[in-house]
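Here the structure is laid out as structure tokens; the discussion comes afterwards.
A single protein chain has been omitted; all remaining protein chains appear in their positions.
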């Protein structure tokens, strides 16, 4: 067991997999000698060799396409897209190819690639270093979508993703790489290493895909969140006296519907929180599902707290970010209904 | 006034705009001399000249990118993507560029382009000629999304789209190019020309973006649909004795929320129909919005009838297609609740 | 906002060039611009030549067979008789298969079909020059690869019919074959994607210290897709053991190859710009295609990296069953194509070698037709599109993921299967 921040946990997951499986290799822009702009692959090239962890040309579509080809050969590529905002050039290869390959070839070929990418705002990245495009992938049958919220899950989920035979979009909430974020940007962040319960095994373990985690049990309202927003939601709850149940989805596709419905059947109320723009965000699907599955248990409208339907503005990062105040407002509103 | 099918109506819209505005030009794969694989641009090159309607290299991203550049110059390009399934290579230029340009330049530049593309299934096109990717665009702030369901709207909405200063995704339901489709694939389709009320003005007129149309007033359940599914829904309703109100959204973004909420406040029930895969489809957003806006009027769960969460299979087109039977089932279920 | 030019400056007005083919319907075909240089004239460099140094080859045309069926020059692969006859047979089977399936579509037995008529030498000669273990990432016009590798015709047909024996379970449009066993990657409806995927496969093979190489094919029109650029860039950077083939059949549906930039520079020339040899070959010359492929394969196997080959050929028929080429090009262009027909030319070669005759050819043609007909009969016994014999509807929900998630399971249940 060790204290790790999320970067170290992700690095450890890759290190473990490079060691265990010669078919695992890692590549992406600046991930080789340099170790990645967020340093997630630091030291891996030195330890495992030039061919196991290397740089690529700046062509996201080429990165994904070659990973699909490698998957067809029998490798298990782990690729990094430097920021989630830069996935779009690779969208065709992901949607038309990686996602469809198993189906269209009747299982003859498949794409066991893992695409790691930092996402989300809160680091003054402006509109092209802050986006949360997860809903653009949950709509695509054939892709899995995973978003961890802490070092233990990050490592365990990443190992699961790498070992998974389907293509996995692995979104890393960059705002919490170093420590959980309450949403109060004016307060200091406590690094992950300082948390007594932050124990990450050094070896191999998995956190299964498709299983949510109840981060705080409660009876009055269910809050559905993932990534950074899990911590913002927890902070918001702590500032109220509402007995909220906070669920960390961890995997958006496939979704752990049972944990969600059980919670809502208990609480009768639901607030969905994400950083992505609201319209057609993943919260829409969650809202629809909750409504379909728990209609007769609902005592108040399901509310969505999300990024505004605008690009992520550089100067107004904190006015844009769906912080604790907006979550608390929503909780209050749902309790009053 | 003339009887036109949808192709003719779209052709007429482009003809009118080429005639009125020298800054309008049309291009795309095979749209020039040949007139497009669905013949929507037939005759336009001959009539307006080689420079007004021409072929392009097969590079969707280049097509969109050059249209953005032309828009910055002051032109109003109308581009065709041969099938909606082939938009993905252009996704970055649409999402990161066309959609964001006005915002990021504070109005200094914008992208008044119209992207026309045939979408949807029902023509035995298999998985790469049948997709309905509209939800991948409704999530993108800065894009408008329009889907007509008949020749009159097709022409009027297309003219509105071309005249609009924002980038418009104009999805054409190819299954109903020639005539409305009931969803009963074993029954013959009556061509648009045969409908007495199918009068399309030959000159310039507009159907405004952002306004839905009530295709059938009713009191018991509201059906939200667009494109091909408007006709399938109408056919389904006609096979029941349920007094359903059928709303043709026509524009998905911006959405005509007032027409929707007014209807649901009246009916208390809602069935959403689309051909796109269900998870994170536009139906999710509609469901979330209806629930948020009309919670206290709802007497039954909002139901979604949609494409299955699989690619569109060639052999099982009609098992996949959300036809009248599935719509009727949903109507019954919602009436029974 | 735009001032017109004369108002502002003393300069010529700009004008936009829209490339146009020289002939349209009603015109006489005219191929006077086509290089029909003397067979045997282009030298054959060593496989370790540096791209830049042999850059001019991208503008020449490697040919071996002349009009009388005689082979000459340094690119003559000097194939043994058996190989020649096998090549001829495979090309003829391909053509016969295409004709039958085209007809089957016209008879309503399936929704769609695409022929490779006139381009058979590309797939067949290349399959012969590659090893059986090498991996192919084809476009939709290399059905010949499967035929040359002995994939059962019946299975191909069952795919076209989306019937109960369709190896792809009715999921794909006709002709979008896939066979891992035969080293044939699942064909995509999205143009170009295979090109950069093939580079990834080749990188993987090199990564593992394997000795298998990859080959991939793209149409002239499709070279405009980004995947083409990514393939060339990644292949050059990692020196991937891959053969990148551009099948320049002059047309992309209704657009002539100039619309993809084929008139400004040859497609082979693109390769040189990325640092790999770009060779241009008479795509209707079985021997030349074979030889050039062998050269590229030897290069790849020697860790010398990728080669771009432009196959100069002609799409003799419509784009697909959905297309009528008479709407955009002269009716009889195919006949006027100066590089002829690949089957005819190999036949002539064998006759010139005194190893073949018109009679033998005719009877082989008949024999093949019987073979194809028999296969068709068997395939149709398993059903045709939309008939009674379909894969189980249940399979529609399978293989989206390795394991079926709850939401798809629920949808399957809703469907009642």
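For clarity, chains are labelled A, B and C in written order, and residue numbers in each chain start from 1.
Just so it is clear, a residue touches a chain if its C-beta (ideal position, glycine included) is under 8 Å from a C-beta of that chain, and two chains touch if they have at least 3 such contacts.
In this text, all values refer to a predicted model and were calculated from it rather than measured experimentally.
Participant: Give the residue, chosen from C:117, C:142 or C:205, that touches the chain omitted from the document.
Facilitator: C:205
Participant: Which of C:238, C:314 or C:356 touches the chain that is not shown?
Facilitator: Only one listed residue reaches the unshown chain, and that is C:238.
Participant: Touching the hidden chain in the complete assembly: which of B:21, B:165 or B:202 does that?
Facilitator: Hidden-chain contact among the options goes to B:165.
Participant: If I consider the whole complex, including the chain that's not displayed, which of C:118, C:226 or C:283 touches that chain?
Facilitator: Hidden-chain contact among the options goes to C:226.
Participant: Touching the absent chain in the whole complex: find that residue among A:69, A:112, A:125 or A:254.
Facilitator: A:125
Participant: Which subunit B residues would touch the chain omitted from the figure, given the whole complex?
Facilitator: Counting only subunit B, the missing chain is touched by 25, 51, 56-57, 59, 61-62, 65-75, 77, 89, 92-93, 96-97, 100-110, 141-142, 144, 164-166, 210, 253-255, 257.
Participant: Suppose we count only contacts with the excluded chain; which residues of subunit A make the list?
Facilitator: Residues of subunit A in touch with the missing chain: 29-30, 32-34, 37, 50-51, 54-62, 73-74, 85-86, 88-89, 124-129, 278-279, 308-311, 313-316, 319-320.
Participant: State which residues belonging to subunit C touch the missing partner chain.
Facilitator: 2-5, 8-9, 11-19, 51-52, 55, 58-59, 133, 203, 205-213, 223-230, 233, 236-241, 258-261, 263-265, 269-276, 278, 301-303, 305
Definition applied: only the chains that are shown with their structure count from here on.
Participant: Compare the CA centroid of subunit A with every other chain's and tell me the farthest one.
Facilitator: The most remote chain is C.
Participant: Can you compute the centre-to-centre distance for subunit A and subunit B, using the mean CA position of each chain? Integer Å is fine.
Facilitator: 32
Participant: Give, as an integer number of Å, the spacing between the C-alpha centres of subunit C and subunit B.
Facilitator: Between these chains, centre-to-centre, one finds 35 Å.
Participant: State, to the nearest whole Å, the distance from the C-alpha centre of subunit A to the C-alpha centre of subunit C.
Facilitator: From the centre of subunit A to the centre of subunit C is 41 Å.
Participant: Among the residues of subunit C, which ones contact at least 2 other chains?
Facilitator: In subunit C, residues 169, 171-172, 176, 188-190, 226, 400, 407-408 touch at least two other chains, as defined above.
Participant: Among all residues of subunit B, which ones touch two or more of the remaining chains?
Facilitator: 85, 88-89, 127-128, 279, 309-311
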